[in-house]
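All protein chains but one are shown at their positions in the complex.
Chain lettering (A, B and C) follows the sequence in which the chains are written, and residue indices restart at 1 in each chain.
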């Protein structure tokens, strides 16, 4: 299982999106998961494709083609606006 | 009469120096007063001659050859060290 | 360790944080503090002229990741300048106008290090730490955009070869 987290404006768009992916196929990547959402969550998928959106695995920023493993925590991060 | 003020290290050296000049001769300047002190207060006079020492009249920085007038407050200011 | 990093819903006391920094040791000669407050009007990144009335801001973060990033930012500052101690506190949750959002405090022997490090910490915190801000006001909700002036400010620190 892989947990999915959506922050900031992505969280609002992901209200009906899955919060986890139960069975992980081999060679799945964050990019693959983004594409998987295109059919059922087109608006979210479009927002995830914006170039400023970063992706992290287990709280470390990774590339979109990083391979995912069972138990990973995958998070989608829009541009931060703290302080 | 002209009041004389000595600040910082100059104050310590001016403990026996006059605090005012009772009768002002025409065309007296801060430089003239410094030179007047040479005889009785050689150490003070030497310290006043250091290039970093500034002079003010009525709380405004002036040049050493600024003419002085009755009632002026003349102050000798070593380099400041606030904050 | 004399440093303190905290993400919390609770308010903080500038006075308490200052006293902590002041009493660390006798070589502290300079303390710079920064406090960020919620303003009553907020402009969007793209439209600096159109200001929106703020009812409250909602600060969200990524628990666990944020603390790691803040620890890293503090370590970078301490590697770069000779500092006695650093404090970073960032609040989350709903914050009303005039509420305190963020505190950065730096204690050092001399003032230049404290000023530079406090500014560096704020510039990095604004652009690297995983916080997001939603504005609620005038009957609408809106996630705030990152400001390009903030990325520019953070980028400046990597360009500088000397400070």
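By definition in this document, contacts are C-beta pairs under 8 Å (C-beta built on N, C-alpha and C of every residue); 3 or more make two chains touch, one makes a residue touch a chain.
Predicted, not measured: the structure shown is a model, and the values here were computed from it.
A.B. asks: Sort by label and list the shown chains the missing chain touches.
C.D. replies: B, C
A.B. asks: Would you mind spotting which of C:11, C:40, C:82 or C:138 touches the chain that isn't drawn?
C.D. replies: C:40
A.B. asks: Give me the chain C residues in contact with the hidden chain, please.
C.D. replies: 13-15, 18, 22-23, 26-41, 97-98, 109, 111-112, 114-115, 118-119, 122, 149, 153
A.B. asks: For chain B, which residues reach the chain that was dropped from this view?
C.D. replies: The list for chain B reads 5, 7-9, 11-12, 52, 56, 59, 75, 77-83.
We adopt the following convention: only the chains that are shown with their structure count from here on.
A.B. asks: Touch graph across the chains, line, ring, star, complete or other?
C.D. replies: other
A.B. asks: Closest chain to the protein CA centroid?
C.D. replies: C
A.B. asks: Averaging over Cα atoms per chain, report the distance between chain A and chain B in Å.
C.D. replies: So the centroids are 75 Å from each other.
A.B. asks: Centroid from C-alpha atoms only, then distance chain B to chain C, rounded to Å. What do you get?
C.D. replies: Centre separation, chain B to chain C: 50 Å.
A.B. asks: Go ahead and note the Å separation of the Cα centroids belonging to chain A and chain C.
C.D. replies: Taking the mean C-alpha position of each chain, the two centres sit 27 Å apart.
A.B. asks: Chain C: which residues touch two or more other chains?
C.D. replies: Within chain C, no residue contacts more than one other chain.
A.B. asks: Identify all positions of chain A at which a residue touches two or more other chains, and write them in rising order.
C.D. replies: none
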